[in-house]
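Heads up, one of the protein chains got dropped from this complex, but the rest are sitting where they should.
Which chain is which? They are A and B, in the order written, and residues in each are numbered from 1.
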Amino acid sequence: MREDKRYVGILFLICFVASLLVSIVYALTYSRIEEREKRQLETSLETSLKEMFPEAAQIEELSKDGFIYYRAINNNDEVLGYILICEAVGYSSTIKAIVSTETNGKIKEIKILEQNETLGIGSKITEEEFLSRFKEKSKDDTFDTITGATISSKAIIKAVKESLKKIFP
Amino acid sequence: MEDNLLVSFWPHIQMKDSISKIMWTVFMCLVPAGIAGVYFFGLHSLLLIFISIITAVLTEGSIQLIRKNKITIYDGTAALTGLLLAYNLPPTVPFWIPIIGSFFAIAIAKQAFGGLGRNIFNPALSARVFLLLSWPTYMTAFVKPFGSADTISSATPLSILKEGEKTLSDIGLTYMDLFLGRRAGCIGEVAVFLLLLGALVLLFLKIITLHIPLSFIFVLAIFSWIFDKQGLFKGDVLFSIMSGGVILGAFFMATDYVTSPLTKKGKVVFGIGCGLLTFIIRRFAGYPEGVSFSILIMNAFSPLIDRIFKPPVYGKK
Partner (left out) sequence: MVKNNLWQEFSKGLFKENPIFYIVLGLCPTLAITTSIENALGMSGAVIFVLTFSNVVISAIRKFVPEKIRIPCFIVIIASFVTITELLMQGYFPILVKHLGIFLPLIVVNCIIMGRAEAFAKNNKIIPSLLDGLGMGMGFSLAIILIAGIREFLGTGKILGRIVFRCFSPSFVFVLPPGALLTLGILIALFTRIKKR
């Protein structure tokens, strides 16, 4: 019985010291991590939105049935096109892509924002050779997948089509 | 005395040179289908076959030399592996593909496991899957038969049907084309007619039995018929059997002595597994054809299947 109490005490002590140590490191890095993540998110989204429509005077956030998308407007209040963010579950990661469209729903440009697919295979979805297949196409067209990277390319194609359907039904 | 040419459970009767005789018979039974493949796809495929066989034999010989084992390159097992690998290649691959493939088949899939009789997986199929995963662009570039030197690439009937909802006639093919082999595909898998002829000879000589091929093909056909893309009971049975590598796989590769179960019941289970897995891969997976994968997966199960259907020791209950 006394033995047991000693064990509890020792274990408690070790856990206490360990958690103290972890909390100190957490407190030291917390603000840095938070700030970095926030900045990264903001800059990446903002710059990608701007890159999609460099001539736009303003990009406004809209939402339709909970789906958030963006509209690019020039100085004369004319709509230049739309920007959508698509997410797809690929082979080994969640792929995040940003798509800009003309007002009629045709794809203008697509960029992969985030992916962690297999190096050399699934990662081919970031190459221009694949991304250029999306140009000028709309939600009802067929897209060619990448040989050997069918899962990754199919996932992104499906996600793009579904997002397009939400805005251009 | 019906099964006296089959490897089976104990007790055994030893026969001299039987391995070599069986291997060369299988080899010869495969040759007509290869000739048809060369006729359809041109001389390049003939060179591929030769390179594949020579590399396989040389690899086997040199490894046995290095390991100071008995050199058994004349018994035909290495040559057969090389031949089967070449039959599983698209007709336009560059020459280094069969070299790497044959080397992998013999060195890694066979000798690394201890040589003849000790390999878990069919060497030719392991090499094919290795090549397919390594160089998918080369390994899925098929051409139509009778093309010119720089042939226009064409998908196999299976992958065309997987992508869209077309029927066989939409691609411009008939059952007769499939039967004779006038379609895009691997060198040795297209000539269904000649493969069946070779298989008949093997069956007649009792080198193979019908257990594996029949259960394999039957299960694949039934499932393809019932669970078709276009609805229940709408599948094209003949197409599902004659396309891809089913005939080559079921008769010549799934029946490999070393990597398939020994008992009759075990063989039937093995065949059913192959058929079911082939159907699942064709219908749901990313690849249009699943014969190689399913045979390899079932290879891994062979020892387990054998353990389940092990005959009782004589005198014991």
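Methods note: contacts are C-beta pairs under 8 Å (C-beta built on N, C-alpha and C of every residue); 3 or more make two chains touch, one makes a residue touch a chain.
This is a predicted model, so every value here is computed, not measured.
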Candidate in contact with the missing chain, chosen from B:Trp24, B:Phe50, B:Phe103 or B:Phe130
B:Phe130
Tell me which of A:Thr29, A:Gln58, A:Asn74 or A:Thr103 is the one touching the absent chain.
A:Thr29
What residue numbers in subunit A mark contact with the hidden partner chain?
6-7, 10-11, 14-15, 18-19, 21-22, 25-26, 29, 32-33, 36-37, 40, 116, 118-121, 148
Tell me which stretches of subunit B touch the chain missing from the display.
108, 112, 130, 133-136, 138
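The rule we apply is simple: only the chains that are shown with their structure count from here on.
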Distance between the centres, which are taken as Cα means, of subunit B and subunit A, whole angstrom:
43
Interface with subunit A, subunit B side, in the complex: residues 136-137, 140, 286-287
Sort out for me which residues of subunit A touch subunit B in the complex.
147-148, 150-151, 154
